[in-house]
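Omission of a single protein chain aside, the complex is shown with its protein chains in their original locations.
Here the chain labels run A and B in written order, and each chain numbers its own residues starting at 1.
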Amino acid sequence: MYAYDEIDRTLVNERVSEFRDQVKRRLSGELTEDEFKILRLQNGVYLQLHAYMFRVAIPYGTLATNQLRALAHVARKYDRGYGHFTTRQNIQFNWIKLAELPDALEDLSKVGIHAMQTSGNNMRNVTSDQWAGVAPGEIEDPRIWSELIRQHTTLHPEFSFLPRKFKIAITASEHDRAAIKIHDIGLKLIKNEKGETGFEVLVGGGLGRTPFIGKTIKHFVHGRDILSYIEAILRVYNQYGRRDNIYKARIKILVHELGIEKFSREVEEEWQHIRNSSLQIDDEVIEDIRSRFSYPNYEKLPHMPDELRQAAADADFEAWRKNSVAPHKVQGYSIVTISLKPIGQPPGDATADQMDALADLADKYSFGEIRVGHEQNLALPHVAKRDLPALWKALDKLGLATPNVNLITDIIACPGLDYCSLANARSIPIAQELTRRFANHELANLIGRLHINISGCINACGHHHVGHIGILGVEKNGEEVYQITIGGRADEGAALGNLIGPGVKFDEVADVIEDVVEAYLALRERPEELFIDTVKRLGVEPFKERVYATR
Amino acid sequence: MTSPLEQKKIKIAGPSVVTANRTWDGIVVYRTAAKSWSADLAEAAIVRTSDEAKALLAESVADDVGAIGPYIAPVQVGADGKIEPGNLREQIRRTGVTIGQSAQA
Partner (left out) sequence: MPLVNGGKIADDSFVKLAVDTPLPESGNVLVPAERFIAEADALLKRAGKVGVIWPNNRDIDELVPHLGKIAAVALVFPTFRDGRAYSQARLLRERYNYRGELRATGQILRDQFVFMLRAGFDSFEVKKQADAEAFMQTAKRYSVFYQPTGDGRITALHRRMQLRHSEGVGT
């Protein structure tokens, strides 16, 4: 993982000190809320239903164990003992006091953690694949580039007051675990014929009120040009993005209104002015960043260690291993996904105790590194296969070994009306009930891979548009009503889901989802045909008929 | 529960209060008749007409040292004068999340 140097630490400290001054001026009344709001947002501080919410950045979803322990410390000291991992690889604390925030930020700064630009109309966390650096078949570690872009976009003097928020994601694998096609800029790391690293650049993806799948603006931008190219896109957006209507202010709207060809030309014209400037990245600079990413000293380990062979007799261990353990690019190692979706619990939460315990496990079994995925689960990226049985026992005791990764109970949900002041309906209780209905792991495995995404309002923080099953909570006559879509995808085959019928009430949602699943089980060609593929093959109609026949 | 952040025209359908979040720690508060903020719904000033609501909101907005993000929220007033939240959103704000968060300290 990336090691901050003196220079990075200085910046974070200067930021903390600035925010302390801003909070002081706010509490004294020298700054009005109207003036302060934009400043606190630039430090990830929201006002929610019950309290402030504090969103801390986890750059490209990578954490060292001392950093995870610092997050546990913040949860304990300044919050109510838990945190929530988000769909952008960040962490949120829901009960923070404004007056204590400068101290919390200072505590975090000691381990190189900050909350810069996790909110506001600026450039947010540059997210990536939670398996970056260890996934088999990955072209090269995309986090090097995430870090370069992170630095370039942090406290950028020209682009800190954009028309709206701006999100960038990078993937370097064929299977896109970073959902780049629903980002403002999506970057697919590729090599040209000469073997040089570059990016296919997509622009204008995003969900919310007007969802769009990103469009390719340039098929290959050389690595050395990526910062200048991003600068060109941002400059066009900063000047021409709409500022009259916050619902039309994302870059996706500008791309849509101009059309991708015209938008490309505008960017190209700007880019020609700046491509040969100091924004061009020297190889030396790339090497410097790369050198500050540390990688484990992997041992030479056998493909099938004795510990694993022996543990195969334990049915529970096997169920977990088959579900949560993925192949690693180095023989003898594996990538372990840690499900934060226990049956009956809010998805994506972890207690301070769990975080501390996980940090210990990461030290012992994963070279001190943890990852955060956008599906709101965690991962240990470097676990020796021989350690899997011992690790599993420990995770199981902590309630972190539910074998439901990528299954129907591995639900992505926004905080919803229980926490969020933008929400129209609750999402977490819906998720909880669904996990209870499908709690049986045999049933869940019978159903197979199925992503449910739940959003409590049209802002779509739960990414419902791209769920295999998407659930959107709306309000109708003072009641919570839920619209259900099917057929969405967030990966390289990104697509928006389609509505299957009129909205249903809070108490009926779980029944409807059961009917959708039943329909799938009846309609699938063979057990291996995934839900998403059945929907693709047959369309929405057969599901509509079966689910709404009696409604 | 359409987010009241989208309130543009002030139109009230029944007895209402002004609610906000306390600036220094973010807790839920209600505007009182004594021009201050209280965490106790029982102490909230009740308005019954759009004009009253507008006036109460205006003077609440001006007091942003004390609390932020004020808006008008419906309440139910019982025969005994007891004030209860008037919708699910306000119920949640008063009594907390509905999700039985076992992780809470």
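Basically, contacts are C-beta pairs under 8 Å (C-beta built on N, C-alpha and C of every residue); 3 or more make two chains touch, one makes a residue touch a chain.
These figures come from a predicted structure and were not determined experimentally.
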item: Contacts of the hidden chain among displayed chains; value: A
item: Candidate in contact with the missing chain, chosen from A:H152, A:R275, A:K385 or A:H464; value: A:H152
item: Touching residue (missing chain; options A:L39, A:A57, A:I233 or A:I471); value: A:L39
item: Full-complex contact with the absent chain, from A:R143, A:K218 or A:R235; value: A:R235
item: Chain A residues touching the omitted chain (full complex); value: 5, 7-8, 10-11, 14, 17-18, 22, 30-31, 35, 38-39, 121, 151-152, 154-162, 235, 238-239, 243, 273, 277-279, 282, 284-285, 288
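Rule of thumb we're sticking to: only the chains that are shown with their structure count from here on.
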item: Separation of chain A from chain B, taking each centre as the mean of its C-alpha atoms, in whole Å; value: 33
item: Touch list for chain A against partner chain B, complex; value: 26-29, 32-34, 47-52, 76, 80-82, 95-99, 345-346, 349-351, 417-419, 421-426, 428-429, 432, 457, 475, 478, 480
item: For the chain B and chain A complex, residues of the former touching the latter; value: 1-3, 5, 21, 23-28, 64-65, 68-69, 87-89, 92-93, 96-99, 101-105
